[in-house]
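What you see is the complex with one protein chain gone and the rest in place.
Then we have chain A:
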Amino acid sequence: MSDHHEAERRQELHGYVIGLILAVVLSALPFGGVMLGLLPKTSLLWLIAIAALCQVIVHFRFFLHIDLSRSHRDDLQLILFSLLIVALMVGGTLWVLSNQRHMMG
């Protein structure tokens, strides 16, 4: 029993360590990009955006333990629904307000 427990614990720790490393790398990349200034501005912005998205996924996968398995289906559905709503709200706001700005310009 305790062996099994021990193995489980080790596996969990393993997951957290991978998550931590990925999170640090994904934070270091944009910081490094800005501090060293090696990239032109547009590609820098893309780099930051993509790193941020990956960061979100890493957090979900390794720290909140959301994956595609059946037992996490509810959580995954809620996250996807949240994404849909945020996309509607943010995308809609940008669309409407930029349209108004254009009409008044």
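Rule of thumb we're sticking to: contacts are C-beta pairs under 8 Å (C-beta built on N, C-alpha and C of every residue); 3 or more make two chains touch, one makes a residue touch a chain; residues count from 1.
FYI, contacts and distances are computed from a predicted model.
Per UniProt, the protein behind the absent chain is "Cytochrome bo(3) ubiquinol oxidase subunit 1"; the candidates were "SWIM zinc finger family protein", "Xanthine dehydrogenase small subunit", "ABC transporter permease" or "Cytochrome bo(3) ubiquinol oxidase subunit 1". Contact with the chain not shown here comes from a single listed residue; of A:21, A:53 or A:96, that residue is A:96. From the options A:16, A:46 or A:81, the residue with contact to the chain not on display is A:81. Contact between chain A and the unshown chain involves residues 74, 81-82, 84-85, 88-89, 92-93, 95-97, 99-100, 102-104.
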